[in-house]
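Sharing a structure with you now.
Missing here: one protein chain of the complex. Every other protein chain is in place.
The block that comes next holds subunit A.
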Amino acid sequence: MTAIAVQQSAGRRNRYRSRRRVVSLATHFALLIGGLAWLYPLFWALGSSLKSDDQFFSSGLNPLPSHFMWSNYLQAWQEASFGRYFLNTLLITLGTVLVTLVVTSMAGYVLARTQFPGKKLCLGLVSATLFLPHGYTIIPIFDLMQRVHLLDSLWSVIIVQASSGVVFGTFLFMGYFMAIDRELEDAAQVDGAGFNQTFWRIMLPLSGPMVATVGLFTAITAWNSFFLPLVFTLGRPELRTLAVGMYAFIGENSTDWTLLCAGTVITLAPIIVLFLFLQRFFVNGLAGAVKQ
(Lines give C-alpha, C1' and ligand atoms only; values in the text may rest on other atoms or scores of the structure.)
Protein backbone atom coordinates (compact mmCIF):
# COMPACT_ATOMS: atom_id res chain seq x y z
CA MET A 1 0.00 0.00 0.00
CA THR A 2 2.63 2.51 1.05
CA ALA A 3 4.96 1.23 -1.63
CA ILE A 4 2.34 1.99 -4.25
CA ALA A 5 1.78 5.50 -2.87
CA VAL A 6 5.50 6.22 -2.92
CA GLN A 7 5.73 4.92 -6.47
CA GLN A 8 2.78 7.07 -7.51
CA SER A 9 4.18 10.23 -6.03
CA ALA A 10 7.58 9.50 -7.57
CA GLY A 11 5.88 9.08 -10.92
CA ARG A 12 4.09 12.38 -10.47
CA ARG A 13 7.33 14.08 -9.58
CA ASN A 14 9.02 12.62 -12.64
CA ARG A 15 6.17 13.73 -14.83
CA TYR A 16 6.37 17.21 -13.30
CA ARG A 17 10.09 17.31 -13.84
CA SER A 18 9.90 16.19 -17.44
CA ARG A 19 7.16 18.69 -18.14
CA ARG A 20 9.31 21.41 -16.72
CA ARG A 21 12.18 20.30 -18.92
CA VAL A 22 9.95 20.49 -22.00
CA VAL A 23 8.79 23.98 -21.06
CA SER A 24 12.36 25.07 -20.45
CA LEU A 25 13.56 23.64 -23.77
CA ALA A 26 10.69 25.34 -25.59
CA THR A 27 11.58 28.63 -23.90
CA HIS A 28 15.21 28.36 -24.94
CA PHE A 29 14.22 27.44 -28.46
CA ALA A 30 11.83 30.40 -28.74
CA LEU A 31 14.34 32.83 -27.25
CA LEU A 32 17.16 31.68 -29.49
CA ILE A 33 15.09 31.74 -32.69
CA GLY A 34 13.48 35.03 -31.69
CA GLY A 35 16.82 36.59 -30.79
CA LEU A 36 18.49 35.54 -34.03
CA ALA A 37 15.48 36.69 -36.06
CA TRP A 38 15.66 39.98 -34.15
CA LEU A 39 19.19 40.47 -35.46
CA TYR A 40 18.27 39.39 -39.00
CA PRO A 41 18.85 42.87 -40.53
CA LEU A 42 22.40 42.84 -39.17
CA PHE A 43 23.10 39.33 -40.47
CA TRP A 44 21.61 40.30 -43.80
CA ALA A 45 23.90 43.34 -44.06
CA LEU A 46 26.92 41.21 -43.13
CA GLY A 47 26.05 38.52 -45.68
CA SER A 48 25.17 40.98 -48.42
CA SER A 49 28.46 42.82 -48.00
CA LEU A 50 30.16 39.68 -49.34
CA LYS A 51 27.83 39.06 -52.28
CA SER A 52 28.44 39.89 -55.90
CA ASP A 53 26.12 42.50 -57.41
CA ASP A 54 24.18 39.87 -59.36
CA GLN A 55 23.71 37.70 -56.33
CA PHE A 56 22.63 40.66 -54.24
CA PHE A 57 19.58 41.12 -56.45
CA SER A 58 18.81 37.46 -57.03
CA SER A 59 19.07 36.14 -53.48
CA GLY A 60 16.36 38.28 -51.86
CA LEU A 61 15.78 37.17 -48.27
CA ASN A 62 18.73 34.79 -48.13
CA PRO A 63 21.60 36.45 -46.26
CA LEU A 64 24.22 33.83 -47.16
CA PRO A 65 26.59 34.62 -50.03
CA SER A 66 27.50 31.78 -52.39
CA HIS A 67 31.12 32.86 -52.62
CA PHE A 68 32.83 35.59 -50.66
CA MET A 69 33.55 38.85 -52.46
CA TRP A 70 36.16 40.33 -50.15
CA SER A 71 36.90 42.89 -52.82
CA ASN A 72 33.77 44.79 -51.74
CA TYR A 73 35.59 45.76 -48.55
CA LEU A 74 38.74 46.78 -50.36
CA GLN A 75 36.68 48.89 -52.72
CA ALA A 76 34.71 50.51 -49.91
CA TRP A 77 37.87 51.19 -47.91
CA GLN A 78 39.84 52.75 -50.74
CA GLU A 79 37.63 53.94 -53.57
CA ALA A 80 34.64 55.07 -51.52
CA SER A 81 36.97 56.61 -48.90
CA PHE A 82 35.52 54.62 -46.03
CA GLY A 83 39.09 54.23 -44.77
CA ARG A 84 39.34 57.97 -44.33
CA TYR A 85 35.84 58.12 -42.78
CA PHE A 86 36.87 55.36 -40.39
CA LEU A 87 39.91 57.33 -39.24
CA ASN A 88 37.80 60.50 -38.79
CA THR A 89 35.20 58.62 -36.77
CA LEU A 90 37.88 56.99 -34.62
CA LEU A 91 39.59 60.34 -33.90
CA ILE A 92 36.28 62.00 -33.05
CA THR A 93 35.28 59.14 -30.77
CA LEU A 94 38.63 59.00 -28.92
CA GLY A 95 38.76 62.78 -28.57
CA THR A 96 35.19 63.01 -27.30
CA VAL A 97 35.71 60.21 -24.77
CA LEU A 98 38.90 61.80 -23.45
CA VAL A 99 37.44 65.30 -23.15
CA THR A 100 34.22 64.03 -21.56
CA LEU A 101 36.01 61.84 -19.01
CA VAL A 102 38.42 64.54 -17.86
CA VAL A 103 35.80 67.29 -17.69
CA THR A 104 33.00 65.30 -16.03
CA SER A 105 35.14 63.39 -13.53
CA MET A 106 36.72 66.60 -12.26
CA ALA A 107 33.40 68.41 -12.01
CA GLY A 108 31.68 65.41 -10.46
CA TYR A 109 34.42 65.07 -7.86
CA VAL A 110 34.25 68.69 -6.80
CA LEU A 111 30.46 68.70 -6.63
CA ALA A 112 30.44 65.50 -4.59
CA ARG A 113 33.21 66.35 -2.17
CA THR A 114 33.96 70.00 -1.53
CA GLN A 115 31.89 72.82 -0.11
CA PHE A 116 32.52 76.15 -1.78
CA PRO A 117 30.58 79.39 -2.17
CA GLY A 118 28.25 79.18 -5.18
CA LYS A 119 27.93 75.39 -5.17
CA LYS A 120 24.14 75.47 -4.98
CA LEU A 121 23.94 77.93 -7.84
CA CYS A 122 26.19 75.70 -9.91
CA LEU A 123 24.15 72.57 -9.19
CA GLY A 124 20.95 74.46 -9.97
CA LEU A 125 22.32 75.60 -13.31
CA VAL A 126 23.39 72.09 -14.23
CA SER A 127 20.01 70.58 -13.34
CA ALA A 128 18.06 73.38 -15.03
CA THR A 129 19.62 72.60 -18.39
CA LEU A 130 17.94 69.20 -18.20
CA PHE A 131 14.54 70.91 -18.27
CA LEU A 132 15.12 73.86 -20.57
CA PRO A 133 13.58 73.36 -23.99
CA HIS A 134 16.48 72.38 -26.18
CA GLY A 135 15.48 74.35 -29.20
CA TYR A 136 17.13 74.21 -32.52
CA THR A 137 20.50 75.12 -31.07
CA ILE A 138 22.74 73.90 -33.86
CA ILE A 139 22.67 77.28 -35.65
CA PRO A 140 24.06 79.38 -32.78
CA ILE A 141 26.68 76.68 -32.16
CA PHE A 142 27.59 76.75 -35.83
CA ASP A 143 27.84 80.54 -35.63
CA LEU A 144 30.01 80.38 -32.50
CA MET A 145 32.37 77.86 -34.08
CA GLN A 146 32.71 80.05 -37.11
CA ARG A 147 33.72 83.00 -34.98
CA VAL A 148 36.41 81.08 -33.08
CA HIS A 149 37.65 79.63 -36.41
CA LEU A 150 37.08 76.04 -35.44
CA LEU A 151 34.53 75.32 -38.13
CA ASP A 152 35.36 72.54 -40.58
CA SER A 153 37.67 70.77 -38.19
CA LEU A 154 37.35 67.56 -36.22
CA TRP A 155 37.81 69.62 -33.06
CA SER A 156 34.48 71.34 -33.56
CA VAL A 157 32.71 67.99 -33.63
CA ILE A 158 34.66 66.71 -30.61
CA ILE A 159 33.95 69.75 -28.44
CA VAL A 160 30.26 70.00 -29.28
CA GLN A 161 29.78 66.26 -29.01
CA ALA A 162 31.48 66.23 -25.60
CA SER A 163 29.41 69.16 -24.36
CA SER A 164 26.20 67.31 -25.20
CA GLY A 165 27.04 64.56 -22.68
CA VAL A 166 28.61 66.72 -20.01
CA VAL A 167 25.61 67.03 -17.68
CA PHE A 168 24.84 63.32 -17.74
CA GLY A 169 28.47 62.36 -17.07
CA THR A 170 28.88 64.89 -14.28
CA PHE A 171 25.81 63.54 -12.48
CA LEU A 172 27.03 59.95 -12.83
CA PHE A 173 30.48 60.78 -11.45
CA MET A 174 28.99 62.89 -8.67
CA GLY A 175 26.84 59.98 -7.53
CA TYR A 176 29.78 57.61 -7.69
CA PHE A 177 32.17 59.81 -5.71
CA MET A 178 29.53 60.50 -3.06
CA ALA A 179 29.29 56.77 -2.40
CA ILE A 180 33.05 56.36 -1.84
CA ASP A 181 34.21 56.36 1.75
CA ARG A 182 35.76 59.63 2.92
CA GLU A 183 38.36 57.85 5.08
CA LEU A 184 40.67 57.26 2.14
CA GLU A 185 40.86 60.92 1.21
CA ASP A 186 41.39 61.92 4.82
CA ALA A 187 44.21 59.42 5.11
CA ALA A 188 45.77 60.73 1.90
CA GLN A 189 45.59 64.29 3.11
CA VAL A 190 47.17 63.34 6.40
CA ASP A 191 49.97 61.75 4.42
CA GLY A 192 50.48 65.10 2.75
CA ALA A 193 48.68 64.62 -0.56
CA GLY A 194 47.31 67.84 -2.02
CA PHE A 195 44.00 68.38 -3.75
CA ASN A 196 45.35 67.38 -7.13
CA GLN A 197 47.20 64.32 -5.95
CA THR A 198 44.19 63.10 -4.00
CA PHE A 199 42.04 63.29 -7.11
CA TRP A 200 44.39 61.98 -9.79
CA ARG A 201 46.23 59.36 -7.72
CA ILE A 202 43.47 58.06 -5.47
CA MET A 203 39.92 59.03 -6.35
CA LEU A 204 40.07 58.73 -10.13
CA PRO A 205 41.71 55.28 -10.09
CA LEU A 206 39.06 54.21 -7.57
CA SER A 207 36.29 55.20 -9.95
CA GLY A 208 37.37 52.74 -12.63
CA PRO A 209 33.90 51.23 -13.17
CA MET A 210 32.35 54.67 -13.60
CA VAL A 211 35.12 55.69 -16.00
CA ALA A 212 34.24 52.59 -18.02
CA THR A 213 30.51 53.36 -17.92
CA VAL A 214 30.78 57.02 -18.94
CA GLY A 215 33.52 56.21 -21.42
CA LEU A 216 31.50 53.50 -23.12
CA PHE A 217 28.33 55.61 -23.23
CA THR A 218 30.26 58.49 -24.75
CA ALA A 219 32.07 56.24 -27.21
CA ILE A 220 28.83 54.71 -28.48
CA THR A 221 27.09 58.07 -28.78
CA ALA A 222 30.06 59.70 -30.50
CA TRP A 223 30.65 56.83 -32.91
CA ASN A 224 26.97 56.73 -33.89
CA SER A 225 26.48 60.48 -33.96
CA PHE A 226 24.99 61.61 -37.22
CA PHE A 227 23.52 65.06 -36.94
CA LEU A 228 26.51 66.98 -35.51
CA PRO A 229 29.12 65.66 -37.94
CA LEU A 230 26.59 66.06 -40.75
CA VAL A 231 26.21 69.77 -40.07
CA PHE A 232 29.85 70.47 -39.19
CA THR A 233 31.30 68.76 -42.24
CA LEU A 234 28.90 70.15 -44.82
CA GLY A 235 31.73 72.22 -46.28
CA ARG A 236 34.55 69.65 -46.05
CA PRO A 237 33.67 66.20 -47.43
CA GLU A 238 37.06 64.77 -46.38
CA LEU A 239 36.09 65.26 -42.72
CA ARG A 240 32.97 63.10 -42.96
CA THR A 241 32.42 60.35 -40.46
CA LEU A 242 31.26 56.86 -41.40
CA ALA A 243 27.56 57.57 -40.82
CA VAL A 244 27.68 60.85 -42.73
CA GLY A 245 29.79 59.32 -45.49
CA MET A 246 27.28 56.55 -45.95
CA TYR A 247 24.38 58.97 -46.05
CA ALA A 248 26.19 61.03 -48.67
CA PHE A 249 27.12 57.90 -50.62
CA ILE A 250 23.44 57.02 -51.10
CA GLY A 251 22.85 60.45 -52.55
CA GLU A 252 25.90 60.45 -54.83
CA ASN A 253 25.79 57.03 -56.44
CA SER A 254 22.93 54.84 -55.45
CA THR A 255 23.98 51.85 -57.51
CA ASP A 256 26.71 50.04 -55.64
CA TRP A 257 24.63 48.25 -53.03
CA THR A 258 27.14 45.62 -51.98
CA LEU A 259 29.78 48.27 -51.41
CA LEU A 260 27.31 50.15 -49.25
CA CYS A 261 26.66 46.97 -47.24
CA ALA A 262 30.40 46.62 -46.68
CA GLY A 263 30.34 50.22 -45.45
CA THR A 264 27.58 49.43 -42.93
CA VAL A 265 29.60 46.50 -41.59
CA ILE A 266 32.72 48.68 -41.28
CA THR A 267 30.59 51.16 -39.30
CA LEU A 268 28.66 48.76 -37.09
CA ALA A 269 31.24 46.06 -36.30
CA PRO A 270 33.68 48.06 -34.13
CA ILE A 271 31.00 49.42 -31.83
CA ILE A 272 29.27 46.05 -31.52
CA VAL A 273 32.56 44.35 -30.61
CA LEU A 274 33.37 47.08 -28.09
CA PHE A 275 29.92 46.70 -26.58
CA LEU A 276 30.16 42.91 -26.34
CA PHE A 277 33.37 43.20 -24.32
CA LEU A 278 32.24 45.98 -21.99
CA GLN A 279 28.49 45.48 -21.92
CA ARG A 280 28.12 45.04 -18.18
CA PHE A 281 29.28 48.64 -17.63
CA PHE A 282 26.78 49.91 -20.15
CA VAL A 283 23.88 47.87 -18.80
CA ASN A 284 24.71 48.73 -15.18
CA GLY A 285 24.82 52.41 -16.07
CA LEU A 286 21.39 52.22 -17.68
CA ALA A 287 19.93 50.23 -14.80
CA GLY A 288 21.30 52.74 -12.29
CA ALA A 289 19.65 55.60 -14.15
CA VAL A 290 16.17 54.08 -13.73
CA LYS A 291 16.48 52.79 -10.18
CA GLN A 292 17.32 56.16 -8.62
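Simple rule for what comes next: contacts are C-beta pairs under 8 Å (C-beta built on N, C-alpha and C of every residue); 3 or more make two chains touch, one makes a residue touch a chain; residues count from 1.
The rule we apply is simple: contacts and distances are computed from a predicted model.
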- [ ] Match the chain absent from this complex view to the correct UniProt protein name in "ABC transporter permease", "Menaquinol-cytochrome c reductase iron-sulfur subunit", "ANTAR domain-containing protein" or "ATP-binding protein".
- [x] "ABC transporter permease"
Task: From A:76, A:110 or A:172, residue that would touch the chain that is not displayed - done: A:110
- [ ] Determine which one of A:164, A:218 or A:233 touches the chain that has been left out.
- [x] A:164
Open item on the list: Tell me which of A:22, A:74, A:139 or A:179 is the one touching the absent chain.
Closed with: A:139
- [ ] Pick out the residues on subunit A that sit against the missing chain.
- [x] 24, 27-28, 31-32, 34-36, 38-39, 41-42, 44-45, 48, 56-57, 60-61, 102-104, 106-107, 109-111, 114, 116-117, 122, 125-126, 129, 132-144, 159-160, 162-164, 166-167, 170, 181, 183-184, 186-187, 190-191, 195-196, 199, 220, 223-227, 231, 242-244, 246-247, 250, 257, 260-261, 263-264, 267-268, 271-272, 275-276, 279, 282-283, 286-288, 290-291
